[in-house]
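One protein chain is absent from this view; the other protein chains keep their places.
Think of it as A and B in the order they're written, each chain with its own count starting at 1.
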Amino acid sequence: MKKTHLQALQKAYVCLLFSFLYVPIAVMIVFSFNESKSRTLFTGFTLKWYKSLLQNDMILDALALSLFVAFIAATVATVLGVMASIGISGMNKRLQGAINTVSYMPVVNPEIITGVSLMLLFVVYVNFAHWFNTSESIPAFLQILPENIFGIGTLLIAHITFCLPYVIFNVTPKLRQMDVRLYEAALDLGCNPKQAFFKVVLPEIMPAILSAFLISLTYSIDDFIISYFSCGTLQTLPIAIYSMTRKKVSPEINALSTVMFVVILAIILVTNYMEGRSYRKTREKS
Amino acid sequence: MIRKKSLSAPYLVWMVLFIAAPLAIVVYYALTDKSGNFTLENLMTIGRYSSVFARSLILAAIATVICLVLSFPVSYFLSRLRASKQKIMLMLVMLPMWMNFLLRTYAWMSLLENNGIINRLLGLIGLGPFQMINTSGAVVLGMVYNFLPYMILPLYTAMTKIDDSIIEAAQDLGAGTIKTLLRVLLPLSAPGIATGITMVFVPSVSTFIISRMLGGGANLLIGDLIELQFLGNSYNYNLGSAMSLVLMVIVLLCMSFTNGFDDEDMEGVV
Partner (left out) sequence: MNKIVSLKNIVVGFDDEPVLNGLSLDIHDKEFVTFLGPSGCGKTTTLRVIGGFVQPKSGNVFFNGQDITNFPPYKREVNTVFQKYALFPHLNVYENVAFGLRLKKMDEREIRSRVSEMLEVVGLKGFERRSTTNLSGGQQQRVAIARGLVNHPKVLLLDEPLGALDLKLRKEMQLELKRLQQAMDITFIYVTHDQEEALTMSDTIVIMKDGNIQQIGGPIDIYNEPENAFVASFIGESNIIDGIMLRDFSVEFAGNAFTCVDKGFAHNELVQVVIRPEDIQVVPAIRGQLTGVVKDVIFKGVHYEMHVEQAGYEWIIHSTQASEPGELIGMCIGPDEIHIMRRSEG
């Protein structure tokens, strides 16, 4: 008797917490179909906000930029990070510790600090470039340092920088866990070190590399704070969203949220389904 | 295994240029004035903003405690479910996190406004309207809402490692519900609590979006101050750097405090 009461209480509590998590999202979805611009009164059903969203060049450009930056940043970070992990795993413990401490900085530090510090670096560079290009003691043909750097370049540098630690901290443990004898077995069977890496080590750490790439991709697409300090006048999707929320009027933002929610939900469901299937498949085999 | 240390060279160069150097520049700016002379002036000036710092710390601490209290029972329930159910529930916890947090915060704006949905619903039963948006309560709500999953996940991870038999053993040995909670459950989930506290406190104490969107102009936090020095109207990199430095110290103190419990748990969560 007492136990069932407790269970009911548990259920009620979990439901309450989940409604806390989902009510705001539900409200946005409902109001994305609202006829009027009101954010509080539902006056009638419409799809016009979706239509105008599709015609909103600012948002579409921002989306394209976000995807582009995310893809480049995740790729570069993954390649650099995997190389780094392999190199670091060959070092002694002391050196590894020192490198890990610095690598952890962007993870541990508040994002605003990472953003601000990178912005300062770029500012310092701009100041230097300006001095260099205008100094009389430097030959004119050398005075070609770019000064207007805030834009795609700085954005990419920032994104690669905050993605790198996630790659390293995903791949390094996998390398450490890997049985060294697998590598030795490959050598034993006739692989040279390069072949052994590509035929045995790489397939072995591939899941970690893949998940590092995906994590980088999502962090990059989602990032607002660090981009905010390094993008100059460019707008990534989160920055475009920010400027829309400042205006406080357009219901397009609700439509955008709904679209994003549905896309994310679809991705999660699909990956889950695939995982479940491959899991069942391996079980059937055995 | 593959002793090619040189492979890490590109990353090490990147690390020095874009992780270490920027932080060094922050320290340099914090300790110099506009013409580059050494000064402690910036750090002294921060004293004027002590109320903002205090507000940030207090609001972040309140949000962290609320998150902990809300998460603890729910994480425990989740960890006791059947494996297949656990997976689904976990997904439900994480799903809102995948939405851009600006959009999530924006959603609360329309809920909390003076003529927003909540006030309208309250009006139907003859209550209110209440001033909810632009209060420090709204800021705390925003923090809790945005960072709650960061508390649930590590707590849940720690609790899944607690076997049912351990709890049964405690009860077998005569511990009641409260004693089981205090003597067994709490100590065993300490690593998760520590990780959760850091993962909620650090973004809360440094946020500037939540306070701007939900707190109006009246509830400036450290993050807002820093942003104002770099991109806002104040434009004082030196002062902004000094503030960043102080914020970093606060975060490091918080981390070293929680790291005392456990330092290997980050790997699983990140």
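Just so it is clear, a contact is a pair of C-beta atoms (placed from the backbone, for glycine too) under 8 Å apart; a residue touches a chain by one contact, two chains touch by 3 or more.
Fair warning: this is a prediction, and the values are worked out from it, not measured in the lab.
Counted over the whole complex, the shown chains touched by the missing one are A. Considering the whole complex, the residue from A:M91, A:V107, A:L145 or A:L182 that touches the absent chain is A:L182. Residue-wise, the contact with the chain that is not shown comes from A:N192, picked out of A:Q55, A:N192 or A:T233. Hidden from this view is one chain, which touches chain A at 179, 181-182, 184-193, 195-196, 199-200, 203-204, 206, 282, 285-286.
Criterion: only the chains that are shown with their structure count from here on.
Chain A and chain B have Cα centroids lying 18 Å from one another. The touching residues of chain B, when paired with chain A in their complex, are 1-12, 14-15, 17-23, 25-26, 29, 70, 73-74, 77, 91-93, 95-96, 98-111, 113, 115-117, 120, 145, 148-149, 202-203, 205-206, 208-209, 213, 223, 226-227, 230-231, 237, 240-241, 244, 247-248, 251-252, 255, 266-267, 270.
Remark: chain A residues 10, 13-14, 17-18, 20-25, 27-28, 31, 39-41, 80-81, 83-91, 99, 102-103, 105-114, 116-121, 123-124, 157, 160-161, 164, 166, 168-169, 173, 175, 178, 180, 183, 193, 196-197, 201, 218, 222, 224-225, 228-229, 237-238, 241-242, 245, 248, 253, 256-257, 260-261, 264-265, 268, 272 touch chain B in the complex.
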